[in-house]
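Only a single protein chain was left out; the remaining protein chains are all shown in position.
Labels A and B are assigned to the chains in the order they are written; within every chain, residues are numbered from 1.
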Amino acid sequence: MSEIRTFPDFLKRSSIVLGVSVLFIIIIFGALIYTIPAVSNFKDVLLELIGINSLFFKIAVFPGYTWAALIATEIIWFERKFIAKMQLRVGPLYAGMVGGILQPIADVIKLVFKEMISPSKSDKLIFYSVPLLSSAIGASLLAVLPVSDGWLIMRSDVSMLIVFAVIGFVPISVLLAGWASNSKFPFIGALRGLHQMIAFEISMLIAALSVVILSGSLDLVNIVQAQSRIWFIVLMPIGAIVFFITLLAELERIPFDLPHAESEIVMGHQTEYSSMAFGSIQLGTYIRFYALSGIFTTLFLGGWYGPQFLPAGFEIINQIEWFTLKTLLVMVFIIILRGVNPRFRLDLLLKFGWSRLLILAFLNLFIAIFILQMGWFPFTGGI
Amino acid sequence: MNYVFKLFSAIISGIKHLFMRRLTFRYPNQKLKFHGDGYQYDPKEGVGISGYRGRHILYLEKCTGCSLCFMMCKGISQAIQMIDLPNIQVPVNKKSSFPQIDYAKCVYCGFCVDACPFKALFETNEYEMVSYDRESLLFTPEQLAIKPKYKGTYEIKYGKRGAYHG
Partner (left out) sequence: MSELTVTVGPQHPGSGHFALIVKLDGDKIVEVIPDPGYVHRGDEKVSENKNYIQNIPHFERPAILDASNMLFPYVHAVEDLMKLEVPVRGQYIRVIMAELNRIISHLYYFAIYGIFVGHSTMFMWPVADREHFIDLAQMISGQRVGFAFLLPGGVRNDIPEAVKERANEACNYFEKRLIEYERIFMNNPIFEKRAKGMGILSKEDAIKLGVVGPTLRASGIKSDIRKDEPYAVYDKLDFEIPVSKDGDSWARAWIHIEEMRQSMSIIKQALKDIPSGPVKLNLRGQVRPPPGETFTRAESSRGAVSFYLISNGGMTPYRLRMITPSFRNLRAISHITKGLLLADLPPAFWSLDYWPVEADR
């Protein structure tokens, strides 16, 4: 072998090939558009199908799956570097030009080359359907996120119910992963995961219910529009804290990562997964992380409202930008909490979830009803 | 309420560390500096001279072949064996027997240096003994006589924003 081929080398070569071919297509197509009228019609039809205002673009590229997958991948890199800086060390360093920024992509490529094994007595159909379920849950939550006033993927009258219905699938996926693996440690992890999620979902629902009462509709876009003057986190701080804590429990992040507690039950319900099955589960987890942080921003932090610092024609981009910024800030705060806390124990967690959080959630509900009855909050009823 | 204050102070402590300097140092590009020239022993006084205990250095012209280092290492890790090298003629060494050290077994305790009464065996700063096979870790007396070139310049320094390697 004459030279050592490294990953940056591969990227350079493949990007040259891709760039040249794209340039070629654009030049040929552009030349044809201005000469042959049939091709010009074709261009209009094409733009309508996959152009920037079409459903395909919104679902697949931005703010849909590709954007979310990109954020999920780079949040993994950011989390590793951030936690490393808090622990006085360097994180990934050598993959990519700037401080290991291509490390998650290198990890995915490594995972693709591994072998997919499953335990011999496991139920293969259910075992291999769990990664699909996990990615599907993350992706369907993305569909209702209101990134801006007019330009979003889907708007319906009952978006809040859609969110909670999809979140209800998460314990099912945990249980299926643990049961189908047919082994001791995943089983214990799946049972712990079920206990934890069921205990915290009720408080999440009641905290979200108080937001719905104050804003008067189940539509996420209306909820954001109701916060045009004051954010709900100022009116109902207790509700925001309760929703935040239950968010951590639904995502199984530290301090609530009991279902995959590494020093006791190796990896919990995901122990027996390898190669891209594992990769899909992790991707689904991080997309869910992004989507639920987006829901928190919508409900409590005022959605897309923010001072306009772009010139007058670019309102939509301004709104998208503020939404993304607030979501990323919520994610950074969750990452800080990971670096600072140990893990909860099961009985303390259940005691916390069923008694203290539930009381706080109901207290918040009464405060919301009180504010509504006194007429202090001006927006009642949806549009 | 007490819980909230304590949790908050834990979070503030974590955030404070985002602005401190890292302690990691990047190994192949940055190497540690050791004080002194390696562990040596003065047989007249009977005390050692402080230094890092790494690879040994054998001064062929002083070694008499008394094999005291071999006898000391026999009870510790059997890393030293005496071999005959007839092509090296040293006036004080009648039988031309010199020690060879197997670094796959050596524990770097330095008692062989303490045992030598002729100041012929010292230890140096070099510790990077890696190889692809076991046989090349057996250093013959000629290999031990070459002085290693180890140069390290980084050490722990205490600054205003924490400790770092500089």
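Heads up, the rule we're going with is that a residue touches a chain if its C-beta (ideal position, glycine included) is under 8 Å from a C-beta of that chain, and two chains touch if they have at least 3 such contacts.
Remember, it's a predicted structure, so these values are computed and weren't measured experimentally.
In the full complex, the chain left out of view touches A, B.
Set against the missing chain, the residues B:60, B:88 or B:109 yield one that touches it, B:109. Check A:201, A:257 or A:272 against the missing chain and you find that the one touching it is A:257. Mapped onto chain A, contacts with the missing chain fall at residues 83, 86-89, 254-255, 257-258, 261-264, 266, 339-348. Residues of chain B that touch the chain left out of view are 2-3, 6-7, 9-10, 12-14, 16-17, 23, 34-36, 39, 45-53, 72, 75-77, 107-111, 114-115, 123, 155-156, 158, 163.
Rule of thumb we're sticking to: only the chains that are shown with their structure count from here on.
Centre-to-centre separation between chain A and chain B, using Cα means, comes to 52 Å.
Those residues of chain B whose C-beta lies close enough to touch chain A in the complex are 10-11, 13-15, 17-18, 20-24, 26, 162. Contacts from chain A toward chain B in the complex involve residues 82, 85-90, 93, 336-337, 339-341.
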